[in-house]
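These notes are about the structure you will find just below.
Missing here is one protein chain; the remaining ones are kept as they sit in the complex.
Let's turn to chain A:
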Amino acid sequence: MSPARLYLLQRATALILAPLVLVHLGLILIAVEGGLTAAEILGRTRGSVGWAAFYGLFVLAAAIHAPIGLRNVIHEHTSWRGRSLGFATIALGLLLAGLGARAVIAVVAVP
């Protein structure tokens, strides 16, 4: 993928992540301050298309954003180059997407 595409993807996902992270952090504060139990939280998230979309988008954006940034750091500070770095970037993205999807499914899927 061209550097321009990678740059675009990283900036676009940063734009998406910024409000999602704020909402996510706010949500944690509200849940903790409000004294919600895990069961009460799951009661709100299970079967909710809205929360599934919110955290699904969050995971997707993070899984694209983070590996590109890490690839840049590795490129700048080590001699690792070439296709193996590209494959490692993709592998990290898939790992983050997989772990994130697992977490999203765990809170939104109806048992």
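The working rule: contacts are C-beta pairs under 8 Å (C-beta built on N, C-alpha and C of every residue); 3 or more make two chains touch, one makes a residue touch a chain; residues count from 1.
Quick note on the criterion: contacts and distances are computed from a predicted model.
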Quick one: find the hidden chain's UniProt protein name among "ABC transporter ATP-binding protein", "Cytochrome C", "Spore germination protein" or "Succinate dehydrogenase iron-sulfur subunit". "Succinate dehydrogenase iron-sulfur subunit"
Per the definition of touch given earlier, which of A:6, A:88 or A:107 contacts the omitted chain? A:6
For the chain that got dropped from the picture, name the residues of chain A it touches. 2-8, 72, 75-77
